[in-house]
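Of the protein chains in this complex, all but one are displayed in their positions.
We call the chains A and B, going by the order they appear; numbering starts again at 1 in every chain.
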Amino acid sequence: MTQDSPTLSLAEIAAHLGARLQGDGERRVRGLATLRDAGPEQVSFLANRAYLKDLPGTRAAAVLLHPSHAGECPCDCLTLDNPYLGYAELSRLFDPLAGRETVGVHPSAVVGEGVTLGEGVAIGPQAVVEAGVVLGDHVVIGPGCVVGADTWIGAGTRLHANVTVYHGVVVGERGILHSGCVIGADGFGFAHDGGGWHKIAQLGGVVLGDDVEVGSCSSIDRGALGDTVIGNDVKIDSQVQIAHNVQVGDHSALAGCVGIAGSTRVGRHCMLGGGVGLSGHLTICDGVQVTGMSLVTNSIHQPGVYSSGTGAMDNAQWRRNAVRFKQLDEIARRLSRLEKAGRGG
Amino acid sequence: MTQDSPTLSLAEIAAHLGARLQGDGERRVRGLATLRDAGPEQVSFLANRAYLKDLPGTRAAAVLLHPSHAGECPCDCLTLDNPYLGYAELSRLFDPLAGRETVGVHPSAVVGEGVTLGEGVAIGPQAVVEAGVVLGDHVVIGPGCVVGADTWIGAGTRLHANVTVYHGVVVGERGILHSGCVIGADGFGFAHDGGGWHKIAQLGGVVLGDDVEVGSCSSIDRGALGDTVIGNDVKIDSQVQIAHNVQVGDHSALAGCVGIAGSTRVGRHCMLGGGVGLSGHLTICDGVQVTGMSLVTNSIHQPGVYSSGTGAMDNAQWRRNAVRFKQLDEIARRLSRLEKAGRGG
Partner (left out) sequence: MTQDSPTLSLAEIAAHLGARLQGDGERRVRGLATLRDAGPEQVSFLANRAYLKDLPGTRAAAVLLHPSHAGECPCDCLTLDNPYLGYAELSRLFDPLAGRETVGVHPSAVVGEGVTLGEGVAIGPQAVVEAGVVLGDHVVIGPGCVVGADTWIGAGTRLHANVTVYHGVVVGERGILHSGCVIGADGFGFAHDGGGWHKIAQLGGVVLGDDVEVGSCSSIDRGALGDTVIGNDVKIDSQVQIAHNVQVGDHSALAGCVGIAGSTRVGRHCMLGGGVGLSGHLTICDGVQVTGMSLVTNSIHQPGVYSSGTGAMDNAQWRRNAVRFKQLDEIARRLSRLEKAGRGG
């Protein structure tokens, strides 16, 4: 890709980030790279001590870093208390996509009756926006997206290509929905009559707060009666499943392949590692972190870090230990008997 | 969403459900809600003792419940032996989507040669139906769907938006396929020549029985030679993967994120919890339940409930235990030696 980023002066960057510049404010850069890869027209950053070894040899025009490392910097530097946050701001400055969207409705798109379009809305080729949809200002609907009837999408939200949002969903402002994600499909609800299954119509909706990002191919199902509710500033990675009537609190982050079963409530500022599973009807309090691929089957009432599973090991060793796991209760009982015998003797 | 549900009288509801009404048959309601949320124009239900505490305070017009709870109901009631099943029927009565589909082929849809359309078929905007496809009566093909050549879809089946069905697939009657699901992609088959991989063309198909539901973003792969076969009344949640030549028996239910490897046969009336994994070439008999995130690597020949893994715990505690898991076989051997020494002494 031709990365036709704008060129910016170091003074402009410093002003934008609120950073202190030590060096030539007139110097212009046209991109961002790691300390190791950066060339003389690029700016770099140091946000993790693991990369401190790459600082002396960098060819970058300037490096964004904490004031305490300014002395070791071989080139111009921009100092900031939180250089990782500075990197985030800087990355968005150099995003070649930013503001490149063509405004307007592509002639191949199909827009239903009674649709309300804010200012500067973009609807891409082959998209379908059904009747009664409301799109806020500067909403972008990518190619091939389908937005169901009566759905409401807040200002500044972007749907990348081939996103599906069902009817009656609410998406907040400044959201980002990645390709292949599906918001508002039916929750998994059936009643059993002793022989087979009877579908429970999923009459609730989905409400996504502001500043929510949903990764590619993730699913957030609609509620059975009430809504499935995702708070503000919740970040959801790819391949995640969120079942009906789940609630996720503000500022929580869910890594790839997470699955949350029905009606579970996740607090604010929680972080779920990749592949974590939460059973249904649980309450997870604020500030909980769960490490990758852990299964949580009980509510958690104390903030902290939680885990399950066993670490990976050589398969031959693992086979022996896994067999012993099946005997573990018996092993514990045998140990207790020995202890008693010892005390008794 | 404007939930423009029809209004129904309690007498009509009682007749539809086969329930016994205690109260005013003329009273009209326009929706369904939980005991806690229902207002005076809504009907509610009690199907789980955990919600009995909400019964006395409900503002619902009427409550659907078991005859044994009729005495505690503060309003009109509809009694039924299986109130959860009654709730399922009722939810479908109030489904605002039911029967709202526009019949006919949208002008933007692309329909190939030799396609057979039953009565009352609906094909949405931007959909593609390839040559030789047969769609039964009242089939609904949502916006953006692609149905491959020579595929057969039974009467009353609905594909929500952006579903993909490959060529030569058979879908039974009254099915529901949710957005983003893919039926009939190639199974994962390759032969190794010592250096690299050679693709095995996947010449089989997929056959879905009647009354099958498939959740959003789920994959059911086509067979290598024979077909992948999903029985009648099988319910499949979101983010599920079913590999080539798998067979799933009638009335089984697979929760979110389940993965079933190639050629495994799952019996009838099985229930797989969220994130369960089944290895390939297994046989799982009828009536097996597997709890969430368990891995099954051997066939199961007895009905019952099966599990694997460890429960989640505090991370510091878990680290210590996980290290011990790696020593478990050695621990068991040391215990045996102590026992022998004890007996010997």
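General observations
To be clear about the criterion, a residue touches a chain if its C-beta (ideal position, glycine included) is under 8 Å from a C-beta of that chain, and two chains touch if they have at least 3 such contacts.
All figures in this text were calculated on a predicted structure; none of them were measured in a lab.
Hidden from this view is one chain, which touches chain A at 1-3, 31-34, 37, 82, 84-85, 87-89, 91-92, 94-98, 106, 108, 124-126, 142-144, 160-162, 176, 178-180, 211, 213, 215-217, 233, 235, 237-239, 250-251, 253, 255-257, 274-275, 292-293, 309-316, 318-319, 322-323, 325-329, 331-332, 335, 338-339, 342. The chain not displayed touches chain B at residues 108, 110, 126-128, 130, 132, 144, 146, 148-151, 162, 164, 166-168, 180-182, 185-186, 188-193, 195-203, 205, 217-219, 221, 224-226, 239, 241, 243, 257, 259, 261, 275, 277, 279, 290-291, 294-298, 304-311, 313, 317, 320-321, 323-325, 327-328, 331, 334-335, 338, 341-342.
Definition applied: only the chains that are shown with their structure count from here on.
Mean C-alpha positions place chain A and chain B at a centre distance of 25 Å.
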